[in-house]
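One protein chain is absent from this view; the other protein chains keep their places.
A, B and C label the chains in the order they appear, each numbered from 1.
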């Protein structure tokens, strides 16, 4: 869950990190009022993607009237597919230097990594590649957090690389200690996988101010941060219900499914991310194009399977579905029951290829057979079969498959 | 710094630990208003000592009028030397069981120890002696804090010892996890050396409520908790300036001196707690009675020495002063300068015995000699000398010592 | 011979009375796993599935000498359960829980690093020593005893590989599903090191996927002269960059973590990489043939 800039800054401010004064505006009128209160401001589109500046989503205005006009323009924008629902109106800073300060997950070290750089305002991954000496890293003990001496070491390493900062490194290091400790506590308490201030502005007066903020919350921990999710939803869903995200993925999220929408025509359902990824690979290797990734997860029950089939078939580009189940925690009988229910209740007529093996596969196969469905071919063969059945079809229902077999003719007699 | 019950409970409540509803009252009228709001309440004297119940400092009242009368009575009390400045008016609880939960410093383990006991409402040290099986202890890692599984282990150990609690141990253990973690965070963030809930009430409904609270803040960390100290001062200092504490010790604290008031007549000043304690031991061994303990600490400067002499001599029981200095961080010349200044400015006429050795003792001795003072005898001899000079004196100024020598005749010619 | 678990392993199940905990305990018992205890706080003193239940892992270990924890508890309690297993000095803990918050796991992993406990998981299918013991979800009927070690990130692909190997007549020593979370216990490299020491294991199958760089790290080990043939498979080769594919942590950033970078690293290190599971099975057959002719 990626928070919007203003949400991140509100979290920073609440924790005691200095941020520029600002107001959120959801209408041009609110932006005008904010500018009347704050004076000269930047009007910034609130969207969960980067590159909004280049896209024209930021305007610096001198008067409330300008603020109103620019806010109206920006609120009508759509940036990289995300409709702008709100703007953040923020006062400017007297910038002397821009540095970078962030905390993010380091998969290789199995820890959060704290990154400090004298090169702020830029893409930190690019800096890491082109000027590695500008980057200092620290992997704090997760219980202890970064200690003052560690942060000072980090600061001296990062700041000495910048001649303009080297002289004031002592003062900056001292100021960075509480800021970095606060940021770390924040990343911890918010379950952030990324918690970044870029640029972290050193003002002419020597203060450190967070001029931009990025906060991404771990999806597994969203249950601990329902309030932020609700706030985010309020700012990203318009009156029309649109969020800028893929409508199929929004629907899948609503249904509680792990689904990724793709451009092809073969619906893919499986249990376990690895298996589904492999299913996509097999479909592609057989010459087909997957329409989606849908993982029903471990221990999925019959209703989940039905839900998944319904979801996949809601995409009109889907010409047929490949269901690939290897039961470990998922049980064959549950899956079979789900497929049977789905066929009956959803009146499915498009071709389905079911490959089932693993825990309770006997029971599952028996159920399917009793219902007139024959599962059991290998994954590679199943992929070839579904591609064969869907490749020539130009959308809609293939004439050969509209019979009374409930959409499962391909399975017949293939075991 | 020992917080009052209501301060501790406010801290508990702010952290999310359930406490009974209550109001602070500094007058009988306020207590009446509180009872009107809360109904049946206990009116409890707020003093930083135990045993107030036995002393009559707690009254349970049914009506606002009774609350007024009892508050008036209690606010006029003096409990173990502490005048009652405020009462805490608190609603009652439907008590099913009382248990104990506390965190305190364990010197031997160099850690905080978390103590849980099924025997609440009693003196925990007595329980530890008579029913050790009723006590469970945990020494959490200071960075990690107590983990849920550790608290459950603690809870099962403590609660299984009480038949009435053994059956509900699972539910209680689950409820104790967040409570104990909160208490630990609180002791950490408040720099508490003791943080105790006794009794921790299990209500008939099965909830855990802190029915009493004790919070003692580490003196070395008071600089981090000025707000609490200010609040405490407001509630413990009356309009008359009295706090119930020893007036000499209050004055010493105001002066920033480490001073303990005792019953004797020999003033004792030294640098370093060990040295001063030994000074007291020597005075007593020589047949005298120390009037105080005063440690001017390490690195004390001239003005501190003068301040100390002024403090000690403010006690009219003091017949003479033994200054025992062994310079390590404290420098002889600074001490000498302080003594000379004090003699001149305070017009000291009572006998002083100065024993000085250590860092810059040469310079110090030279200064004292130039000013007509002779230091340098051993500590044991100095103790004998001061006792000899003060033992026969019945207060006031001994006739033999009122000459023009500025009060330092004993030192003459003894080096 | 095997790694990590065998017929003498004594398992304590943390969360034994839950729906999934009960089901998989029964499956493990049916496979022959010696489940000696369960732990559910507040249920101490009872019996479930013929096994004594305790309030704490420490109690269970004292009473039953358990030496392996099977952790099947809801996500908010998983990290604590792992720490409890480590505090009880269990040599092995297997956590199958999916959806554990990453900060929880970072803390749990730090505790594991300072302990004598090896952790497998979370969000993994667990492990199985063919014909002797299983701890986790791997279906009972797919494995057969033999000489191939299996290590995989994805649960379902673990099953696929085991089944494929078994059907082709290549039995297994131990199959380990290490799980797909970004912060986990044993990695490919750790498990490869264990297989290197296991005399019964003659070849290793490694099933990786996009995301992270654990496959690259394993390739580094293989490149230093790994003593046994390694046949690898990488799934997610057709996943579009920047799309997160479910819970597997399969997210691609920059050049690192792509299927191609992993395949290249493994090939360069001397492993052979199959295009499909069928391929992998065939390649194992070739290697074992070559190997057994020595």
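By our rule, contacts are C-beta pairs under 8 Å (C-beta built on N, C-alpha and C of every residue); 3 or more make two chains touch, one makes a residue touch a chain.
The model shown is predicted, which means the values in this text are computed figures rather than measured ones.
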Partner chains on view for the chain not depicted: A, B
Full-complex contact with the absent chain, from B:21, B:164, B:204 or B:221: B:221
Listed residues B:27, B:91 or B:359, member touching the removed chain: B:359
Chain B, residues in touch with the chain not shown (by the definition above): 105, 107-108, 110-112, 125, 141-143, 187-188, 191, 193, 218, 220-221, 223-224, 258, 260, 262, 270-278, 280-282, 284-285, 290, 293, 295, 297-299, 326-329, 357-359, 361, 378-380
Missing-partner contacts on chain A, residue numbers: 144, 147-150, 152-153, 156, 169-171, 173-174
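Assume only the chains that are shown with their structure count from here on.
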Centroid comparison with chain A (C-alpha atoms), farthest chain: B
Whole-Å gap between the CA centroids of chain A and chain C: 27
Residue numbers of chain C (touch at least two other chains): 107
Chain A: positions in contact with at least two other chains: 141, 143
